[in-house]
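Removed from the display is one protein chain of the complex; every other protein chain stays in position.
As written, the chains take the letters A, B and C, and residue 1 is the first residue of each chain.
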Amino acid sequence: MKTVRELDLNDAIRLIEGAQAHAIRIGVPMCIAVTDSAGNLLAFRRMDGGKITSITIAIDKAFTAAAARKATHDYGEASQPGRPAYGINTAIGGRLMVVAGGLPVSVDGEVVGAVGVSSGTPGEDREVAQAALDHFAVAAAA
Amino acid sequence: MKTVRELDLNDAIRLIEGAQAHAIRIGVPMCIAVTDSAGNLLAFRRMDGGKITSITIAIDKAFTAAAARKATHDYGEASQPGRPAYGINTAIGGRLMVVAGGLPVSVDGEVVGAVGVSSGTPGEDREVAQAALDHFAVAAAA
Amino acid sequence: MKTVRELDLNDAIRLIEGAQAHAIRIGVPMCIAVTDSAGNLLAFRRMDGGKITSITIAIDKAFTAAAARKATHDYGEASQPGRPAYGINTAIGGRLMVVAGGLPVSVDGEVVGAVGVSSGTPGEDREVAQAALDHFAVAAAA
Partner (left out) sequence: MKTVRELDLNDAIRLIEGAQAHAIRIGVPMCIAVTDSAGNLLAFRRMDGGKITSITIAIDKAFTAAAARKATHDYGEASQPGRPAYGINTAIGGRLMVVAGGLPVSVDGEVVGAVGVSSGTPGEDREVAQAALDHFAVAAAA
């Protein structure tokens, strides 16, 4: 038997609120998803103006970051032509996302969930996902 | 061209909060989804203890209620063996839900979105979805 | 080698216009799909007020009626509990529709395509699909 730590719903909402506040600051309405460590959805918000295509993409970025315990932008590099993970983006029916914007949420070095963001450029998506993690870390430390 | 009204994110969160408050009252942690009138996800929460299977079920109940403009329990009756809509539950890759818990959200007789609830009995799911609508109507009237 | 007759695009539009005219007469906005004999889409219209869920359902009713050369309501009877085709509605990823509203289009006893209709009751859907066939037969005879 083992014991695992998991995000609860309040943690998920805190992560989303951190992302949403930053999305407002940069003026890009986003789809924001938070999953548990198994990649299953905990909470989701589509801000007014977020893209319809980004619903699934945000959820799948969070799924990938949690369930593979890896930032989606790291997969982006590893899956370039000629690189070891080339072609991985079609795995799991296309759910394995290699575009930036999915980040694992870790506590004491252990992945407890993930956040996925989509609707901006991949750089903006990643920045907003990072803002979620920063906001969560501050709240956890308080 | 035509003009349609849609729920915004604040409306969606209000609906979820109404559902969540009632789920707490009856002691059944739920998955709660809100979509726009086309059935695309606006907001989602899995309460602590909500079921993993219910993530998709809640989302698909809301999708069905919005995109077909019909409560999922009405499909439940119409799709019994020998009834006209028998077999409809497997349509759209199985996304068309005929189990209670999906309710359209209407304003002035126009469907503007839907709420979908899952994790309890179908009766509890429907009751919690109705609580979302009641809470939304009170807020809209205030 | 063999030679097969197929609907062309003009035939498909004529079928849709027959359906659309009847849908207007009965006051039920419909999704209307026409496929060739292989079940592949030739033409589609969603009337203003047609349901989003009915896009896929109308297309799949036409697919079923063409590719199985059978009216979907015949499958509805044959797939009732205890009947020989029980469970067929989940076949082909749920694309095999057993709800009324899909009718093959035949010329000289040969199936050359199909029409699928959805958004009303199954009875209305079937009636509107039949109107497409009647309109097509009159045009072909003229």
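Here are a few things to note about the model shown:
Everything below uses one rule, namely that contacts are C-beta pairs under 8 Å (C-beta built on N, C-alpha and C of every residue); 3 or more make two chains touch, one makes a residue touch a chain.
Being a predicted model, the structure only gives us computed values, none of them experimental.
Hidden from this view is one chain, which touches chain A at 48, 51-54, 56-57, 60, 75-76, 79-81, 89-90, 93-94, 97-100, 121-123. Residues of chain B that touch the chain left out of view are 1-8, 11, 36, 38, 40, 107, 112. Residues of chain C in contact with the chain left out of this view: 8-9, 12-13, 38, 40-48, 52, 55.
Keep this in mind: only the chains that are shown with their structure count from here on.
A straight line joining the Cα centres of chain A and chain B is 25 Å long. The multi-chain contact residues of chain A, meaning those touching 2 or more other chains, do not exist; every residue touches at most one other chain.
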